[in-house]
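With one protein chain held back, the other chains of the complex are shown just where they sit.
Letters A and B mark the chains as written, and numbering starts fresh at 1 in each.
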Amino acid sequence: MTRPATGCKSRTRMLWVAAIGLSVFLATPAISHSQTDTSSNRLLRDTIPPAPVTSLLASDRKYDNGEAIDLTWVPSIDDQLLHGKITAYQIFRSDNGGEFKKVGDAIPGDNQFSDESVSYGHSYVYYVVALTAGGRAESIRTASLIAEREWINYNRKYLFLIGFIIAGSVVYFIETARRGKKLFIRRIAGLEAVDEAIGRATEMGRPILFISGTQDMDNVQTIAGITILGHVARTIADYDTKIRMPVSRSLVMTAARETIKTSYLAAGRPDAYSDDMVNYVTDEQFGFVAAVNGIMVREKPATCFYLGAFFAESLIMAETGYSIGAIQIAGTAMPTQLPFFVVACDFTLIGEELFAASAYLSNEPKQLGSLKGQDVGKAIALAMMIIGTIAVTVGQAWDVEFMNNIAHWLNSAFKTN
Amino acid sequence: MHHIALWVAAFLTLGIISFLYRDNAWYKICESVFVGISAGYWFVSYFWDNLYGKLWLGVFPRDPAQQPDYILLIGGALGVMMLLRLIPKIGWLSRWPLAFIVGATAGLNLIIYFASNVMVQVEDTIRPLFGANYSSSAYDIVGNIVVAVGTFAALIYFFFSKEHKGAFGGAAKVGIFVLMVTFGASFGYTVMSRISLLLGRIDFLMGDWLGVIK
Partner (left out) sequence: MNGRMYKYLAAVAVVTACVLLYVGKRVAWFEDMMFPTWLSILVCVLIAASMFWILLRTIKGKPAERRTVFLYVGIAVSLPLLMTISVHVPISTEGQLLFDGMKRIQPGSKVLVSFDYDPPSAPELQPMAEAFMRYCFERDIKVIIIGLWPQGPQQANLALAKLLAEPAISAKNLVYGVDYVNLGFQSGNEFVIQRMGSDFKSMFPADYRGTPYDSLPLVGNVRNFSGIDYSFNLSAGYPGTREWVLIGVDRFGLVMGAGNTAVQTTGMYPYVRSGQLKGILGGMSGAAEIEELTERLGKGAKFMVAQSFGHMVMIVFIVIGNVAYFLHERKKKKA
């Protein structure tokens, strides 16, 4: 039921009078509220319906999927003045002109509510009910509002801009590499050791063990590991060294077999290739490493490569490889596993060095270009962080407004919501 | 049955641990059992959770009120194409589902990783080193400086377009030093994790199996 505005005002005046009277009464010294609050006052207060909320406004949330409408209101005068009279607010909604149903509650003092159960394209009307022990008061209904969805979230414009710059750099450098221009990548320690390690295995007549991680082909580290496998396979095809590659994902087995086969073909040794070089063990993490440990201890590979994404099995493998005296070359971008490889292996490609090594060895334009493009991204991030840190430090330490503004702009630019 | 299960579990646990002494037949048996059972477990799990639970029940739902989701058939077809790898003549078809998986994951991860791991972290790194009006404690100031310098230096270390020489090389050295300290801290945490795994097994052996601890 909608209350007319005039009726609302006269009730408000009544309540103001009551409130002022009560305040005068309370101001009398040495008399506490609990001593003077008679049961008749309480009864009177409890039976008077409350004043409704006012200025109820519904707005469609911007840059969403049409699934949220935000409501704001000015709380009931009874909420502000007579503490504890308002027990709750209830929010009612009508969907596409249908019956009004309760969609949520708010506690006394609240002046907002987010309705996240709306559907895109539907029209909604709301009202809020203020509740007391004695009654309820409905607010005026909002105008009909359609939950809209937007195509573009402009809050993320800087995310788009920076992403566009980095992606554009990647594309630019890929094209540059394709045109034959040499792209500089700094020397990576550990890469020279790859060929030496393969040579050692050949001299000792023992196989090479290659583990390309324990994750699937959707992990970019696995792809980097398989790319380096291509280089390693070409070398071992030339040297006629054996390779053993247990894998823990069937897709990786497929990709690895193709890679090794292609390398043997390129080396002119297709007859020397065998599918048995790569075998699937199990998806189970510790089952896989138990099998790898068994292979290491029994077949005693001279060289072990661990290049890809690893979890807890990394230390177990590296420790066993160390105990059999193999040369171990590792590379992973898992920060939690790098410590073990650094400690137990002879050479470790740390983090992005794995991808750099993959690009360096394959000389593939896409990988080289991606690496250079990422460097652009790193340069932007580094520059922004240095400028931002200096600006916010100087701005806040010496209260320099210009610096504070720069820092504030940078903070808001890098916010993603 | 419970007693047999306990003794089998204890046998397998001790068999795997016996590898610490040296490779032996007991370990080989346990390893083979573990590998076989885990491969079988994952096969059964994938079959009932994905092939049956998602694909079959999605297309032929048990609940008559539920609408069949025919779009799952596309996923099913891609899965069949993966198996065509076994037929050399049409094995090239298996590259398509592989491309789909790699592409879909890359597409999803591109924005979420960039937004959460780059943008938010850059925004969080921009902090006043000394606090507003020098309000930070000495501990916080040192911490803020270490985080800022460490982040910058580590980023410089991973910059591949410039040789590590001169001042740039010096900053890269600071970066690798910071990384090694981080690895040490991470190593310490991981040691705790490994000891916890061992504790779990010892709790089983001494508690559930032998009953010497409560």
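One rule holds in what follows: a residue touches a chain if its C-beta (ideal position, glycine included) is under 8 Å from a C-beta of that chain, and two chains touch if they have at least 3 such contacts.
None of these values were measured; they are calculated from a predicted model.
S.K.: So which of B:Y21, B:F60 or B:Y139 would be touching the chain we can't see?
M.R.: That would be B:Y21, which touches the missing chain.
S.K.: Taking the full complex into account, what residues of subunit B touch the chain not shown?
M.R.: Against the missing chain, subunit B presents residues 7, 10, 20-21, 45-46, 49-50, 54, 61, 63, 66, 104, 108-109, 112-113, 115-117, 120-121, 123-124, 182, 185-186, 189-193, 195-200, 202-203, 206-207, 209-214.
S.K.: Please give every residue of subunit A in contact with the chain that is not shown.
M.R.: Those residues of subunit A that touch the unshown chain are 65, 67-68, 114, 116-117, 215, 285-286, 311-312, 323, 335-336, 416-417.
Please note the rule applied: only the chains that are shown with their structure count from here on.
S.K.: Mind checking the centre-to-centre distance between subunit A and subunit B? Centres are C-alpha means, answer in whole Å.
M.R.: 15
S.K.: Give every residue of subunit A touching subunit B within the complex, in rising order.
M.R.: Subunit A reaches subunit B through residues 156, 158-159, 162-163, 184-187, 216-218, 220, 223, 251, 254-255, 281-284, 286-288, 290-291, 293-294, 297-298, 312, 315, 335-336, 338-340, 342-343, 350-353, 356, 371-372, 375, 377-379, 381-382, 384-386, 388-389, 392-393, 395-397, 399, 407, 410-411, 414-416.
S.K.: Could you pull out which subunit B residues touch subunit A in their complex?
M.R.: Against subunit A, subunit B makes touches at 16, 19, 23, 27-28, 30-31, 34-35, 37-39, 41-42, 82, 85, 94, 98, 101-102, 105-106, 111, 114-116, 118-120, 122-123, 125-134, 148, 151-152, 155-156, 158-164, 179-180, 182-184, 186-187, 190, 193-194.
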